[in-house]
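One protein chain is absent from this view; the other protein chains keep their places.
Which chain is which? They are A, B and C, in the order written, and residues in each are numbered from 1.
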Amino acid sequence: MEHTEHLEHTESPADIKKQIWRTFWILSFLTVIDIVLYFALLSYHSMWKNTLFILLGVVKAFYIVAVFMHMKFERKALAGIIILPFMLVLVLIWLVLIEGGYTFDLR
Amino acid sequence: MILKNLLNKTFFAAVLFMFSLNVFALTSNKATTLVAKPSFELKSLMTEIRMDLQNPTQLITAQVSPMSAGVDATSTSGINWLLIIVAILLVAVIGVVFDILEKTAKIQGKTLLNWSKINSILLILFLVLGLIATVWEFYAHGKLTLFEQGSASEHGAIYDNMFMITLALTGVVFVITQVLLFWYSAKYKHNPNRKALYYPDNHKLEYIWTIVPAIVLTVLVVRGLITWNKIMYQKDEKAINVEIFGYQFGWNVRYAGTDNKLGFHDFRTVGVINPLGVDTTDEKAFDDVVTNELHLPVGVPVHFHFRAKDVIHGAYFPHFRAQMNVVPGLPTQLEFIPTVTTADMRAKLNQPTFDYALLCNKICGSAHYRMKMKIVIESQAEYEKWMKEQPALVNKAAAPKVEEVATPTADSKKKDKKEVALN
Amino acid sequence: MSNTHDNHEAVGHHDEHAHHEENFVSKYIFSMDHKMIAKQFLITGIIMGTIGMLMSLVFRLQLAYPDTKFAFFESILGHWGKDGKLDPNFYLALITIHGTIMVFYVLTAGLSGTFSNLLIPLQVGARDMASPFMNMLSYWFFFISSIVLLCSLFVEGGPASAGWTVYPPLSALPKAIPGSGAGMTLWLVAMVLFIVSALLGGINYITTVLNMRTKGMKMTRMPLTIWAFLITAVLGLLSFPVLLGGSLLLVFDRSFGTSFYLNEIVAELAGGIERTGGSPVLFQHLFWFLGHPEVYIILLPALGITSEVIATNSRKPIFGYRAMIISILAIAFLSFIVWGHHMFMTGMNPFLGSVFMLGTLIIAVPSAVKTFNYLATLWKGNIKLTPAMLFAIGLVSFFISGGLTGIYLGNAALDINLHDTYFVVAHFHLVMGSAAIFGMMSGIYHWYPKMFGTMMSKSLGYIHFWLTFISAYCVFFPMHFMGLAGVPRRYYANTAYDQFNVFIDMNQFITIAAILGGIAQLVFLFNFFYSIRNGKRSPKNPWDSNTLEWTAPVEHLHGNWPGEIPHVYRWPYDYSKPGEESDFIPQNIPDESQNGDPMVEPKAPAVPHHTEAPPMQSQVKEVVMFSGLRRLFGFAG
Partner (left out) sequence: MANTTTLEAEKKITWGGGKSPFTVSYGKLMMWIFLLSDAFSFSSLLVTYGFIRFTFPASGANEIVKPLSHTAENFVEAMREAHLFSPEHWPLPELVFNHFPFLHGLHLPLFFVSLMTFVLIFSSVTMVLAVEAGHRNAKKEVAFYMLLTIFGGLAFLGCQAWEWTQFITEGASLHGNPFGPTAFAALFFIVTGFHGFHVFSGVVLNFIIYVNVLDGTYERRGHYEMVEKVGLYWHFVDLVWVFVFTFFYLI
């Protein structure tokens, strides 16, 4: 059993609760940042702005999956089999968006 | 116990056989009136089935001409049903008989057929006959393929070259692997006195047969990419602009006219008067020419713009090694240079009636299979002469002015698009 | 059967899993026993397959004799066969439903559903699936889906007829083709139900393989069948939801006036609402994101079955076990990034064409590795030519033939002229039609004793094999030449084109061969159903096979093994091991060096090397390659 140490860690309920609330504040803060950025960059259209929003979304997703869904404390292998296949979606997104741009050019 | 079982089965087989005979009797009773072949023998049934398969025209036309036979159509079709039932029953009989024979043989302590030997012989036979048939097929039908007929466009030569390389490579692999497969299967057939070689892996071999295909495929990929890019990104400033308009079930061609610019169009205005929905107020459209035949001058690049009215069609130019789907709401494009005139092709193929055709190659409805348009490749002079005979669009359309005003200005639409990038 | 009840204690995975009496309904209909569910899948699959095949014969007759009138068409097809002529619309409906039935209902559910259900618990050493209830639901969703699809044959306007790929706008506009009315709606309903079934099944298969293996059944000791089923389930699980999304949007386009897939469609064609803003190509992307993995969902189980059958009947370990696993994984991964090779000519960005072409041709490498490994397994074997083995050999032959033509079609440049011609039809019927059907047949002949406790007649099996094998090649091989001559697929008749009409003799030949193939299936059907009751009683391990399912008793128990589940001490391919008396050593036989602990590797390595010492370097490489895989799945060596 390679990753036993992850599983055997027994935090006290108070610790866990603290961690949950901390995550909540992080998520809320990130959402606020989203909104603030949105208005700050309102007249500014670029790839970078969108990338920023997506990155913030990914960070939020990370906290939800890692803490709320307890993925951080599961075995790495489980995380691997859930997250790696999902990467295939990125291929779909990437290629279909290229296609969308091409359609735009054609029309 | 076993004997009882056998007896039961024999009885079962007998009953089945009697039953099938009865059914067949029924069949042939009716068949006699039609085919006039009264027969209760198995053999004649087989010939009848064979006849049915090989020469259905004869048999079936005889069946469906009820006037002459004096029997209504429904009863004739009943015969086919019964034939099917007879076939099923016969299979059942053969199956049961086989079963019984095997069991009897087993009781007597011998095997009915040495299947191992038969199968290994059959495997080799199949291999040899199969390879012969493949070669024969190339000989017999190879000449009907487009590759034998030669391409009629400039990039067709690169295409055919690519095809031949692939054919040679895959052909070699095909023969080697199939020969090994059947040969090994037959050669190493079971022998209780022999033990198979315990040979679970050999890394050297595995690397070889991973890397060699990888290299071969790299060659194919690189060549393929070059060919693909060459064909798809053909772009010539001097190319004639031609619009192909597909609808259920036919094609229209719109030539750009003397200015070589296609006028704007709007799908909302497609109708009886204006089948292509061309914006007749657009001055670029004034000299456009709409026809039902595609005439192209030889040796001149043609840039096709595809447009569909209703569903996806596929514009397939087999002899020009060109194809592109015609998608409603998605203006697809393609460019190629025709190199062989219709007359030359006719001479080459020795078919005086031959015509190039544009086919629909994407399922589009009931008349999909005959949605075609004649393509004529001719000399520049002939082309120009033909073009002069075609009336320009605006005279032809003569659409009322009111409608023209109603069409939204596609011009401004285009401009907007170009200016504003996606954020 | 008395010990069934005792075992219930050990079977119940759920606390809710009540002790219930087995009555007819719970045993044969709403059964939660994976073996019974497998049989249900198989028999439904066979029935659907028969229907699909009969449909193909009807349209083959039309293609071969376009000018002939068949009186019986009118009696069986009614107004679609008026005056003995097949209606062109119904022709399209037939090819659509034939494709749908064969791809989804026979080769996905009938093949993978049957054998995943039967073999996963038996071969990994589990009492049943992780969730027997979900397993049952999976079958019943599939069953309802089949019924819905068959019902669509009888609705006004006929069943869906836009091809099995149902590209909009043809499938989205009821006015475009009669079949796009109620028939198409039912098709979509059936497909959604089917996807639900596939997901329920897939989740179960994966969980069972990952979580329910018996002691000692490491991932590296699993038979290749299980590897194939596992990866198949993963493929299905990841790709079917995308089709679910795609179908949902199509439903909205059809029924609620949206235009996700429609652009520049005038109101009168589209139910009174002008449609702009979508793109038909989008649907094709979503469809083929499922559609391409679907090809491997069909093929991988067949290849897994073949691996098992070839190794067992050659009395030899499968050559390159690890290479086989890596190939399966590679094929599975690549299958997700190549969907666009079905769309080179659909107006897709040519740049994407390059990307997809690259990925597609790379798939040929693991496929080639698999083929060569099969050949190496046969080499110097001691081959028992059982019907199952013959079908497996047939599969390899088809896999080679069809796989090689894939190199043409995967090449975007060559696809320009081959796209949607008979070359494509020939290609996929060889590689995923015939090959997968042969894999299924191979599996049926091989595991029939396990399913029904009786043996099928060998002689009939041989007759069935040879007739089918010959007819399949006769049907599909000549089609390549039609494709090379540019004959488009899905044509009702070629009479409108002189240069295509010359193939009329070939079409007739193909049709006759197809009818022969159909008759050959009668032999199979008879053998199958007759042997259930009348077949010879099967011994416990009829093929002298190593895998765990043959250690279970012939009579079916709910719980598979009467006592403790056997432990696994070795890999499944210890055939003809040197120094051993028997030419097979089942997985549950311990090695002396293991001291009875299944977790210990036998002294002789689990995958022993052949007589010559392998070069040091390659050993190191193998360790590097494979330990990565092991780490991924988290099982310590």
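Keep in mind that, in the parts below, contacts are C-beta pairs under 8 Å (C-beta built on N, C-alpha and C of every residue); 3 or more make two chains touch, one makes a residue touch a chain.
Everything quoted here is computed from the prediction, not taken from an experiment.
Asker: For a quick check of understanding: of C:Arg127, C:His341 or C:His556, which residue touches the chain that isn't displayed?
Answerer: Residue touching the chain left out of view: C:Arg127.
Asker: Out of C:Leu210, C:Ala552 or C:Ile585, which is the one that touches the chain we can't see?
Answerer: C:Leu210
Asker: If the missing chain were put back, which residues of chain A would it touch?
Answerer: The list for chain A reads 1, 7, 10, 13, 16-17, 20-21, 23-24, 27-28, 31-32, 34-35, 38-39, 42-43, 45, 50, 53-54, 56-57, 60-61, 64-65, 67-70, 73-75, 77-78, 82, 85-86, 89, 92-93, 96-97, 99-101, 103-104, 107.
Asker: Since one chain has been left out of the picture, which residues of chain C touch it in the full complex?
Answerer: 9-13, 15, 125-127, 130-131, 199, 202-204, 206-208, 210-217, 219, 237-246, 248-249, 252, 256-260, 273, 275-279, 282, 285-286, 289, 564-565, 567, 598, 633-635
The rule is short, and it goes like this: only the chains that are shown with their structure count from here on.
Asker: CA centre of chain B versus CA centre of chain C: separation in Å?
Answerer: 24
Asker: How many angstrom lie between the centres of chain A and chain B, each centre taken as the mean Cα position?
Answerer: The mean C-alpha positions of chain A and chain B differ by 47 Å.
Asker: In whole angstrom, how far does the Cα centroid of chain A sit from the Cα centroid of chain C?
Answerer: Whole-Å distance between the two chain centres: 36.
Asker: Which residues of chain A are in contact with two or more other chains?
Answerer: If we look for residues of chain A contacting two or more partner chains, we find 103, 106.
Asker: Would you please write down the residue numbers of chain B that are in contact with two or more other chains?
Answerer: 329-330, 332
Asker: Contact residues on chain A for chain B in the complex?
Answerer: 45-46, 49-50, 101, 103-104, 106-107
Asker: Considering the complex alone, what residue numbers of chain A touch chain C?
Answerer: Where chain A meets chain C, its residues are 1-3, 75-78, 80-81, 84-85, 88, 91-92, 95-96, 98-99, 102-103, 106.
Asker: List the residues on chain C that touch chain A in their complex, please.
Answerer: 210, 234, 238, 242, 279, 281-282, 285, 289, 336-337, 340, 347-349, 351-352, 355, 631-634, 636
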